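Structure, as C-alpha cells:
With one protein chain held back, the other chains of the complex are shown just where they sit.
So that you can tell them apart, the chains are marked A, B and C in the order they are listed, and the count of residues begins at 1 in each.
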Amino acid sequence: MPSQVNVGLIGYAFMGRAHSFGYLNAGLFYNCDCMPVMKAICGRSEDAVKVAARRYGWQSYETDWKKLIKRDDIEMIDVSTPGNQHATMAIAAAQAGKHVFSEKPMANSLDDAKKMVAAVEKAGVKHMVGFNYRTVPAIALAKRLIDEGRIGTVYHWRAQYLQDWILDPEFPLIWRLQKKVCGSGALGDLAAHLIDTARMLIGEIDTVTATQETFIKERPLEAGAATLEGLVGRGKSAQKGKVDVDDGVIILSRFKNGALGTFEATRFSGGHKNYNFFEINGSKGSLRFQFEDMNVLEFWSADDPAYAQGFRKILATQSDHKHFGAYWPPGHIIGYGETFINEVAEFMDALAKNRMPVPSFVDGMKCCAVLDAITKSCKSGKWEKVPKV
Amino acid sequence: MPSQVNVGLIGYAFMGRAHSFGYLNAGLFYNCDCMPVMKAICGRSEDAVKVAARRYGWQSYETDWKKLIKRDDIEMIDVSTPGNQHATMAIAAAQAGKHVFSEKPMANSLDDAKKMVAAVEKAGVKHMVGFNYRTVPAIALAKRLIDEGRIGTVYHWRAQYLQDWILDPEFPLIWRLQKKVCGSGALGDLAAHLIDTARMLIGEIDTVTATQETFIKERPLEAGAATLEGLVGRGKSAQKGKVDVDDGVIILSRFKNGALGTFEATRFSGGHKNYNFFEINGSKGSLRFQFEDMNVLEFWSADDPAYAQGFRKILATQSDHKHFGAYWPPGHIIGYGETFINEVAEFMDALAKNRMPVPSFVDGMKCCAVLDAITKSCKSGKWEKVPKV
Amino acid sequence: MPSQVNVGLIGYAFMGRAHSFGYLNAGLFYNCDCMPVMKAICGRSEDAVKVAARRYGWQSYETDWKKLIKRDDIEMIDVSTPGNQHATMAIAAAQAGKHVFSEKPMANSLDDAKKMVAAVEKAGVKHMVGFNYRTVPAIALAKRLIDEGRIGTVYHWRAQYLQDWILDPEFPLIWRLQKKVCGSGALGDLAAHLIDTARMLIGEIDTVTATQETFIKERPLEAGAATLEGLVGRGKSAQKGKVDVDDGVIILSRFKNGALGTFEATRFSGGHKNYNFFEINGSKGSLRFQFEDMNVLEFWSADDPAYAQGFRKILATQSDHKHFGAYWPPGHIIGYGETFINEVAEFMDALAKNRMPVPSFVDGMKCCAVLDAITKSCKSGKWEKVPKV
Partner (left out) sequence: MPSQVNVGLIGYAFMGRAHSFGYLNAGLFYNCDCMPVMKAICGRSEDAVKVAARRYGWQSYETDWKKLIKRDDIEMIDVSTPGNQHATMAIAAAQAGKHVFSEKPMANSLDDAKKMVAAVEKAGVKHMVGFNYRTVPAIALAKRLIDEGRIGTVYHWRAQYLQDWILDPEFPLIWRLQKKVCGSGALGDLAAHLIDTARMLIGEIDTVTATQETFIKERPLEAGAATLEGLVGRGKSAQKGKVDVDDGVIILSRFKNGALGTFEATRFSGGHKNYNFFEINGSKGSLRFQFEDMNVLEFWSADDPAYAQGFRKILATQSDHKHFGAYWPPGHIIGYGETFINEVAEFMDALAKNRMPVPSFVDGMKCCAVLDAITKSCKSGKWEKVPKV
C-alpha cells in the first residue's frame, strides 16, 4: 500500500480547481507510492469555499489560511493564490514544517523569491513551483531529444506566448491587471512560463534587452461577488481604473551557451487563446511546439537524408512518452488539465523517494531573476545582466 | 444539494478506467443536479479489480457481474466490457430496473441491439450508448453550425478513422481481433463512431456498398495475466491464431437527404494514431474535424466576402462552446478523457431532469443497422439498403 | 547547340496558355538538348488566336487545325482542346507523321483512346498525354520513396480531388458541363488525374464500384464571344440547359497488388479550390500530398525511432528533387504553371534521346479503361473489372 500525504490547498478559483483536479486524479492514472489525501481547501469566501470543497472532493474547508497552515493533520501546503501572497504563505508553511507547492510566478519580486528559497531550505521541506508546462509530454520529449544530442549546438531560441482575452477595452480591471496583486502583466503571467521552458531546454540566460507596452490605459473596475467560475467570475462597474501592468512585452536575450533568444508575451494577439510557442534551432536539428496543439512536437533532423528532411509532427502520445504513458492509447490526446495531474504525480514521487521535486523553488527564483533583469531593461533601454542567484 | 445515483461499473481496463475518470470528475467541472456515487466496480480478476477500485475511487468491488446487478444499493449499471457481453448484461440490468450505460458498438449483431432496446423500453429505465465523440466540443459546434443553417444543403460527407496500432504483424491476437468477442474489427470499433457522427450531423443513411480486408491473416496468441494497463496489457506466445475480423473497411453511402458519403476505417494507416476525421460540404459552408487535434473545428463559409473566404480554424474552447464551458479559460484545451466526464454529465443531467440521455440505445441500434448493411454488402458486392429499425 | 522541334499548338484558352508557358520557358530553366520552336498556334476565333500568338510568343497562327497539321514546318502537334476533339486531331497528326502531345483525359471513350494508341504506334511518332501532376516535384519524390522501398507493401490508397467552382447554381453551362464536349464531369476532369497518379505510384487497378451525382440539374446557358481569359470567359443567358455530367463521383477500388483504394472527385466541395489530395499507407511508411500546398510531401516512416516518429513535412525544393532542381534555391517554391514547363522538358528530352515520353498515350488509354469501368459501375451498382488494354 502506498504511503500518504495530507494536503491543504489555498485558493479555489482557476488554479485552485486545476490543482484539485490534479490531486483527485493522480492515483487513477499513476501508481503512486505516495498518495495525496485531499484534507482541506481554504478561501476567504465561506460560501464559495464550501461549494468548492464538496465539488472538488476536499474533506474539509477553512477560510483563514493561517489556521490551515497550523492544522496538525496537514503535511503539505499548496499555494494557488495571486502572486502577492505567495511569499508570505509559502514562508509561513515552511516555517510550520509543511512541504510547499507554489503557483508561478513564484513571487512578485526577486527579493521575495530569495526569502522563499531561504525559508524552505532552512525548514528542510520539499518545494515545487507550478511551471506545469514542464509536464506537457511534447515538451518533455523536446528535453529528451536535446539530451540525446539530436539538436546539437543551439543557435536560436524563439518563443511567444500569445493570448487575446483583454483585447476588448471593456474587459474589467481584474486582479491580473493590478500591479499590487500580480506584480506584472503578460511578463509574470506568460513570459515567466517561456523563461522556465527556455531554462529547462537551453540553459541559463546571460543578458536581456526588452520593452513593454500598456495598450489600453484604463478599464472598468470589477464588481460583484466571488464565484468558482473561471477567469472572469464577476461583473464590471461603470467606474474606470488605471491599468498599471504591461499588456505586452518583447525581449531579446543572449544565453550563456552563446545562443540568441527572442521572447514575446502579450494578451493583445487576436486569434490566439493560449498560444505558448517555442522553436529551437541547433546545428543538427530543430524543435517546434505550440500549446494549442499541445500533444504535438515538431522535430527536424539533419540526420535524415537531405531529400527526405522535414519537420516531423510527432504526436507525443506513445506509452514511452514521459508524462503521457500513464493515460490512454496512442493518439488519444490529453489536455491542459492533465498537466496538473502530472505535477501532483511528480511531487508525490519526490515525497516517496525523498528527493526534491522538479522544478523546485530554486528554479522559481532563477526565473524571477530573469524577470527582474527584463523589468530593469524596460526602464534603462539597455542590455541588462541577469542577476546571479 | 444535488440528488445522487449509485453506479456499478463492469470492466476495469481501457474503457473501465475512462468511465471511472468520468464519474470521478463530473462534479468537479459540472454543477450536477444529480451526482454519481461510485458504488462498485466489477471484473473477473479479483487481484486486478481490487487495485482498480482503490485507484479509481470505487467504494467496493465485485467479481461476478450478476451479483453486482442484483445489489440493492446499485441504481445504474455501466457496461464497459467487450461487445459480446453488452446485450446479456444490459438486458439483465434493465430487467433488474437499473439505468444502463453501454459502451459501443452497442451489440455485435442487430438482433442483439433490438433486444436491448426492447428490454430498456420495457423496463422504463434511462439508457445511453457510449459514443463519446458526440461530446467533443468541436463536434458539438459542428452540430450547432449545421442547425443554424450555415452549411446549407449537404452534398458530401467524407470520413476516415485511421489508426496504426496493429501494423506490426507481430502484434498479438487480442480480443479486439477475435470475431467471437468483438464482432468485427475496424468496422465495429472505428467505423461505428463515424456512422454515429454522420447520423448526428447529416441524418440517416439509406444505402451502402463496401469492401473489407484482413491484411495480416495470422498473429501470435496472447499470453499472460490481466492487468490494468492499457490496450495491450499482456504478452504473446509463440503460437499463432487466425485473425477473423477486418483490418480495414471502405464504404460508399447515399444519405436519405441526397448527400453522397464515403467512410473508411482501418488499423493499418501508418502515422495515424486516432485520426477520427470527417468533412462535410454543403451549399453554403463546409466543416472539417480531426480528433488528434480535437479542440479544432475548421469552418468554411460562403457568407464571407469571396476574396476573404477560407477555412477558419476555430478553437472550440470558449465558455459558450458546448461541452467545453465547464473547463478552463479559452485555449486551455481538453483531451480524450474529458469526453467521458461529458458523457457522465449528460447521463446525470438526464436523470435529474427525467429525460432520456443522448445518444440512447435507439441510436446505438440504428448504428448497428448500418453496420449490418455494410457487412452484407461486403459479402454481396452490391449496394444494400440499411434495415429500418 | 541543341537540336530543335517545331511545334504547332491547337487551343489558346486555359490549357493553350498553360502549354505556351511551358514552351516559352523550357530553355530558361532546362539545358534542353532539343529546343521547342513556337511555330504556330491555332484557334477558331481569328481575333482571339491572333492576340494569343502575340502575347504567348508564337511565330504565326492558324484558324483551321487541319491546315496546321498539314504544314511542313510543323513537326509536333499539341492538342489542348476539349476532350471530344482529341482523338480526331491526334490521329490526324499521327497520320501526318507529327509527334503528338494530347491533353487529358486522352479521349471521351475507351474506344477512341485505343484508336489513338493504334495511330501513334503505327506512325512511329512520339506521344505524351498531359497528366501534368506527374511532374510536381513532391509527387516525383513520392515515387522515389516508394521505389526505394520506404513504404513497403501498400495497404491503402485514398485520394480526393476537390473543387468548388460550380457550387453556385447560377454558374453557366460551359463546355466542361456538357457531355457531348467533355465526356464526363468531375470524373474525366478530376478523377482522371487521381487515377493516373494512383497508377504511377501504386500500380494497376483491378476492380471498382462507384456512384455519381449531379446536384444542380439545370444551369444558365453561356452567352458571348470567346476570349483568352481563363475558365469562364463568357457571360450567361437567361435560358437554362440541362447538366448531363456528374458534379461528384465516389469510388472504391481494389488494386492488383491487394491494396484497397478510395477515390472522390467533386466540384461541390466548398472551400477547396484545387485540392488534389492523396495518401498512401504501407507496411513501412505513409505518404500524403495536397496540391494547394504542392511543394510539400508528407512522409511517415516506421524506420524512425518509435518515440520520434511523425509525418515529415518535406519541402520538395532541393536541387536533388526531380522536377525542381532546374528552378530556384531551396524553399523558393514553384507553382502550377511550372508543371507545364516540366512536361515540355520531358517531351524535349525524349525527342533528344529518341525515347518515348512519360506518360505516353498508353498511359492515357489505361486511365480511360479505369474511367470506363467506373462509368459502368455507376450504372450497374456492382463491382466492375477494369478492361484489359
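Worth pointing out:
To be clear about the criterion, a contact is a pair of C-beta atoms (placed from the backbone, for glycine too) under 8 Å apart; a residue touches a chain by one contact, two chains touch by 3 or more.
If you're wondering where the values come from, they're calculated on a predicted model, not measured in any experiment.
Of C:A48, C:L252, C:L315 or C:M365, it is C:L315 that touches the chain left out of the display. When you scan B:A52, B:M294 or B:L315 for touch with the missing chain, the hit is B:L315. Which of A:N84, A:N108, A:Q178 or A:S286 touches the hidden chain is settled by the complete complex: it is A:S286. By the touch definition given at the top, subunit A reaches the unshown chain through residues 155-156, 158, 160, 162, 164, 167, 209-211, 213, 215, 247-248, 250-252, 254, 258, 260-262, 264, 266, 268-272, 279, 281-286, 300, 302, 309-311, 381-383.
Counting the whole complex, the residues of subunit B in touch with the unshown chain are 141, 144-145, 296, 298-299, 304, 306-315, 318, 320-321.
Mapped onto subunit C, the interface with the missing chain covers residues 14, 17-18, 20-21, 24-25, 27-28, 31, 54-57, 163, 165, 230-231, 272-275, 291-296, 315, 317, 319, 327-338.
Convention: only the chains that are shown with their structure count from here on.
One simple way to say how far apart two chains are is to compare their mean CA positions; for subunit A and subunit C this gives 54 Å.
For the pair subunit B and subunit C, the distance between C-alpha centroids works out to 42 Å.
Shared contact sites, meaning residues of subunit C that touch two or more other chains, fall at 309-311.
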